[in-house]
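Removed: one protein chain of the complex. Kept in place: all other protein chains.
And now, chain A:
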Amino acid sequence: MLTIENLHKTYHTHTVLHQVTLELPLGQVLAVLGRSGCGKTTLLKTVAGLLVPDAGSINWAGASMEAAPPRNREMVYLSQEPLLFPHLSVFENIAYGLRVRKEAEVQAKVERMLQELELQEHAQKKPAQLSGGQRQRVAFGRAIIFLPRVLLLDEPFASLDAQTRASMQQLFLRLARKYSITALFVTHDVKEALLIGDRFAYMAAGKLRIYTSGEAFMEDPTTGVRDELAFWNSINHKITNLP
(Lines give C-alpha, C1' and ligand atoms only; values in the text may rest on other atoms or scores of the structure.)
Protein backbone atom coordinates (compact mmCIF):
# COMPACT_ATOMS: atom_id res chain seq x y z
CA MET A 1 0.00 0.00 0.00
CA LEU A 2 1.16 3.52 -0.81
CA THR A 3 0.85 5.81 2.21
CA ILE A 4 1.46 9.53 2.04
CA GLU A 5 1.31 11.57 5.23
CA ASN A 6 1.30 15.35 5.64
CA LEU A 7 3.28 16.01 2.48
CA HIS A 8 4.26 19.68 2.32
CA LYS A 9 6.06 21.60 -0.39
CA THR A 10 6.56 25.32 -1.01
CA TYR A 11 8.21 27.26 -3.84
CA HIS A 12 9.57 30.50 -2.37
CA THR A 13 6.53 31.66 -0.36
CA HIS A 14 3.92 29.79 -2.43
CA THR A 15 2.59 26.59 -0.88
CA VAL A 16 2.12 23.97 -3.60
CA LEU A 17 1.37 20.94 -1.42
CA HIS A 18 -0.44 21.53 1.82
CA GLN A 19 -0.37 18.59 4.27
CA VAL A 20 -1.36 16.05 1.61
CA THR A 21 -2.36 12.71 3.10
CA LEU A 22 -3.62 9.62 1.28
CA GLU A 23 -3.65 5.85 1.32
CA LEU A 24 -3.75 3.78 -1.85
CA PRO A 25 -4.22 0.01 -1.58
CA LEU A 26 -2.63 -2.41 -4.06
CA GLY A 27 -4.30 -2.66 -7.45
CA GLN A 28 -6.43 0.45 -6.94
CA VAL A 29 -6.54 3.58 -9.08
CA LEU A 30 -6.98 6.90 -7.31
CA ALA A 31 -8.36 9.50 -9.71
CA VAL A 32 -7.26 12.97 -8.66
CA LEU A 33 -9.31 15.74 -10.20
CA GLY A 34 -7.99 19.26 -10.23
CA ARG A 35 -7.49 22.37 -12.31
CA SER A 36 -4.16 23.50 -13.75
CA GLY A 37 -1.75 24.82 -11.14
CA CYS A 38 -3.41 23.09 -8.18
CA GLY A 39 -0.25 21.13 -7.33
CA LYS A 40 -1.04 17.81 -9.06
CA THR A 41 2.24 17.58 -10.98
CA THR A 42 4.25 18.51 -7.88
CA LEU A 43 2.46 15.77 -5.94
CA LEU A 44 3.28 13.11 -8.55
CA LYS A 45 6.88 14.24 -9.01
CA THR A 46 7.41 14.25 -5.25
CA VAL A 47 6.06 10.71 -4.96
CA ALA A 48 8.34 9.65 -7.85
CA GLY A 49 11.32 11.14 -6.00
CA LEU A 50 11.98 13.78 -8.66
CA LEU A 51 11.18 16.58 -6.18
CA VAL A 52 12.10 16.71 -2.51
CA PRO A 53 9.27 17.57 -0.11
CA ASP A 54 9.77 20.12 2.68
CA ALA A 55 7.96 17.86 5.14
CA GLY A 56 5.87 14.71 5.31
CA SER A 57 6.48 11.08 4.46
CA ILE A 58 5.96 8.67 1.58
CA ASN A 59 5.84 4.96 2.47
CA TRP A 60 5.45 1.82 0.43
CA ALA A 61 4.32 -1.28 2.36
CA GLY A 62 5.41 0.47 5.56
CA ALA A 63 8.92 1.25 4.31
CA SER A 64 9.95 4.88 4.01
CA MET A 65 10.83 6.11 0.52
CA GLU A 66 12.57 9.20 1.86
CA ALA A 67 16.12 8.06 1.15
CA ALA A 68 15.23 6.07 -1.98
CA PRO A 69 16.34 7.70 -5.25
CA PRO A 70 13.82 7.71 -8.14
CA ARG A 71 15.44 4.65 -9.75
CA ASN A 72 14.85 2.51 -6.65
CA ARG A 73 11.27 3.57 -5.96
CA GLU A 74 9.66 1.58 -8.79
CA MET A 75 7.18 4.44 -9.16
CA VAL A 76 6.98 5.52 -12.78
CA TYR A 77 5.97 9.05 -13.66
CA LEU A 78 4.08 9.46 -16.94
CA SER A 79 3.52 13.00 -18.17
CA GLN A 80 1.13 14.51 -20.70
CA GLU A 81 3.90 14.29 -23.28
CA PRO A 82 4.89 10.64 -23.91
CA LEU A 83 8.63 11.43 -23.47
CA LEU A 84 9.82 8.50 -25.55
CA PHE A 85 13.53 8.18 -26.21
CA PRO A 86 13.68 9.57 -29.76
CA HIS A 87 16.78 7.61 -30.84
CA LEU A 88 15.32 4.22 -29.83
CA SER A 89 12.77 2.16 -31.75
CA VAL A 90 9.34 1.39 -30.33
CA PHE A 91 10.63 -2.07 -29.36
CA GLU A 92 13.66 -0.67 -27.54
CA ASN A 93 11.59 2.01 -25.80
CA ILE A 94 9.28 -0.64 -24.38
CA ALA A 95 12.23 -2.89 -23.51
CA TYR A 96 14.04 -0.07 -21.66
CA GLY A 97 12.88 -0.92 -18.13
CA LEU A 98 13.57 -4.63 -18.70
CA ARG A 99 17.08 -3.98 -20.00
CA VAL A 100 17.80 -1.71 -17.03
CA ARG A 101 16.88 -4.60 -14.73
CA LYS A 102 18.77 -7.12 -16.88
CA GLU A 103 15.62 -9.25 -17.04
CA ALA A 104 15.41 -12.44 -19.06
CA GLU A 105 13.10 -13.04 -22.04
CA VAL A 106 13.08 -9.40 -23.09
CA GLN A 107 12.12 -10.33 -26.65
CA ALA A 108 9.08 -12.39 -25.62
CA LYS A 109 7.88 -9.91 -23.01
CA VAL A 110 8.12 -6.94 -25.37
CA GLU A 111 6.38 -8.84 -28.15
CA ARG A 112 3.53 -9.68 -25.77
CA MET A 113 3.26 -6.04 -24.73
CA LEU A 114 3.32 -4.89 -28.36
CA GLN A 115 0.41 -7.23 -28.98
CA GLU A 116 -1.49 -5.84 -25.97
CA LEU A 117 -0.93 -2.33 -27.29
CA GLU A 118 -1.74 -3.36 -30.89
CA LEU A 119 1.58 -1.96 -32.04
CA GLN A 120 3.22 -5.10 -33.49
CA GLU A 121 3.68 -3.61 -36.96
CA HIS A 122 5.30 -0.47 -35.52
CA ALA A 123 7.97 -2.27 -33.46
CA GLN A 124 10.92 -1.05 -35.51
CA LYS A 125 9.65 2.49 -36.05
CA LYS A 126 11.09 5.51 -34.29
CA PRO A 127 8.78 7.59 -32.05
CA ALA A 128 8.73 10.44 -34.59
CA GLN A 129 6.99 8.09 -37.06
CA LEU A 130 4.04 7.45 -34.71
CA SER A 131 0.82 9.35 -34.05
CA GLY A 132 0.18 11.00 -30.67
CA GLY A 133 -2.02 8.15 -29.48
CA GLN A 134 0.49 5.50 -30.56
CA ARG A 135 3.29 7.35 -28.77
CA GLN A 136 1.25 7.49 -25.58
CA ARG A 137 0.54 3.75 -25.88
CA VAL A 138 4.28 3.06 -26.18
CA ALA A 139 4.95 5.22 -23.11
CA PHE A 140 2.27 3.34 -21.22
CA GLY A 141 3.65 -0.06 -22.28
CA ARG A 142 7.19 1.00 -21.37
CA ALA A 143 5.96 1.98 -17.90
CA ILE A 144 3.97 -1.16 -17.06
CA ILE A 145 6.07 -3.89 -18.69
CA PHE A 146 8.23 -4.38 -15.59
CA LEU A 147 5.22 -4.10 -13.25
CA PRO A 148 6.22 -1.10 -11.13
CA ARG A 149 4.78 -0.54 -7.66
CA VAL A 150 2.88 2.59 -8.64
CA LEU A 151 2.06 4.38 -11.87
CA LEU A 152 1.94 8.16 -11.55
CA LEU A 153 -0.07 9.47 -14.48
CA ASP A 154 -0.06 13.22 -15.03
CA GLU A 155 -2.96 13.97 -17.39
CA PRO A 156 -1.58 11.34 -19.78
CA PHE A 157 -4.33 11.66 -22.39
CA ALA A 158 -4.84 15.43 -22.25
CA SER A 159 -3.11 16.14 -25.56
CA LEU A 160 -5.08 13.52 -27.51
CA ASP A 161 -8.21 14.03 -29.60
CA ALA A 162 -11.52 12.87 -28.13
CA GLN A 163 -11.67 9.57 -30.04
CA THR A 164 -8.08 8.53 -29.32
CA ARG A 165 -8.53 9.62 -25.74
CA ALA A 166 -11.57 7.36 -25.33
CA SER A 167 -9.70 4.36 -26.77
CA MET A 168 -6.70 5.08 -24.51
CA GLN A 169 -8.97 5.22 -21.49
CA GLN A 170 -10.36 1.79 -22.40
CA LEU A 171 -6.86 0.45 -22.93
CA PHE A 172 -5.78 1.79 -19.56
CA LEU A 173 -8.76 0.21 -17.82
CA ARG A 174 -8.15 -3.15 -19.50
CA LEU A 175 -4.45 -3.24 -18.65
CA ALA A 176 -4.94 -1.79 -15.16
CA ARG A 177 -7.27 -4.70 -14.35
CA LYS A 178 -5.13 -7.32 -16.07
CA TYR A 179 -1.90 -6.30 -14.32
CA SER A 180 -3.53 -5.07 -11.06
CA ILE A 181 -1.95 -1.67 -11.50
CA THR A 182 -1.75 0.66 -8.52
CA ALA A 183 -1.99 4.18 -9.89
CA LEU A 184 -2.40 7.83 -9.05
CA PHE A 185 -4.24 9.19 -12.08
CA VAL A 186 -4.35 12.97 -12.27
CA THR A 187 -6.79 14.64 -14.63
CA HIS A 188 -8.77 17.83 -15.05
CA ASP A 189 -11.52 15.94 -16.91
CA VAL A 190 -14.48 14.98 -14.73
CA LYS A 191 -15.64 12.18 -17.06
CA GLU A 192 -12.15 10.69 -17.22
CA ALA A 193 -11.84 10.74 -13.43
CA LEU A 194 -15.20 8.96 -13.04
CA LEU A 195 -14.35 6.39 -15.70
CA ILE A 196 -10.81 5.56 -14.56
CA GLY A 197 -10.90 5.81 -10.78
CA ASP A 198 -11.64 3.16 -8.17
CA ARG A 199 -11.24 5.93 -5.59
CA PHE A 200 -11.61 9.65 -6.00
CA ALA A 201 -9.91 12.80 -4.77
CA TYR A 202 -10.11 16.49 -5.54
CA MET A 203 -7.16 18.82 -5.40
CA ALA A 204 -7.25 22.61 -5.11
CA ALA A 205 -4.56 25.06 -3.98
CA GLY A 206 -2.28 22.25 -2.83
CA LYS A 207 -4.92 20.60 -0.64
CA LEU A 208 -6.12 17.09 -1.40
CA ARG A 209 -9.57 15.93 -0.40
CA ILE A 210 -10.24 12.19 -0.50
CA TYR A 211 -13.80 10.96 -0.91
CA THR A 212 -15.15 7.90 0.84
CA SER A 213 -17.16 6.86 -2.20
CA GLY A 214 -17.92 7.71 -5.81
CA GLU A 215 -21.28 9.10 -4.74
CA ALA A 216 -19.67 11.48 -2.26
CA PHE A 217 -17.31 12.67 -5.02
CA MET A 218 -20.23 13.27 -7.38
CA GLU A 219 -22.31 15.03 -4.73
CA ASP A 220 -19.61 17.55 -3.78
CA PRO A 221 -20.32 20.76 -5.76
CA THR A 222 -16.63 21.76 -5.77
CA THR A 223 -15.67 18.81 -7.99
CA GLY A 224 -17.89 20.09 -10.81
CA VAL A 225 -19.45 16.65 -11.42
CA ARG A 226 -22.95 17.99 -10.79
CA ASP A 227 -22.40 20.88 -13.23
CA GLU A 228 -21.17 18.41 -15.84
CA LEU A 229 -24.21 16.18 -15.34
CA ALA A 230 -26.53 19.19 -15.47
CA PHE A 231 -24.92 20.27 -18.74
CA TRP A 232 -25.42 16.89 -20.37
CA ASN A 233 -28.98 16.66 -19.04
CA SER A 234 -29.78 20.03 -20.59
CA ILE A 235 -28.31 18.88 -23.91
CA ASN A 236 -30.33 15.67 -23.69
CA HIS A 237 -33.45 17.73 -22.90
CA LYS A 238 -32.81 19.94 -25.95
CA ILE A 239 -32.36 16.95 -28.24
CA THR A 240 -35.51 15.16 -27.03
CA ASN A 241 -37.56 18.39 -27.48
CA LEU A 242 -36.41 18.91 -31.05
CA PRO A 243 -39.37 18.97 -33.51
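The definition used in the following text is that a residue touches a chain if its C-beta (ideal position, glycine included) is under 8 Å from a C-beta of that chain, and two chains touch if they have at least 3 such contacts; residues count from 1.
Methods note: contacts and distances are computed from a predicted model.
Considering only "Fe2+ transport system protein B", "Sulfur carrier protein ThiS", "Thiazole synthase" or "ABC transmembrane type-1 domain-containing protein", the record for the omitted chain gives "ABC transmembrane type-1 domain-containing protein", by its UniProt protein name. In the complete complex, the hidden chain is touched by one of A:P70, A:G132 or A:G224, namely A:P70. When you scan A:K9, A:R142 or A:R209 for touch with the missing chain, the hit is A:R142.
Set against the missing chain, the residues A:V100, A:A216 or A:L229 yield one that touches it, A:V100.
Within the complete assembly, residues 48-50, 69-77, 79, 81, 83, 85-87, 96-97, 99-101, 142-143, 146 of chain A touch the chain that is not shown.
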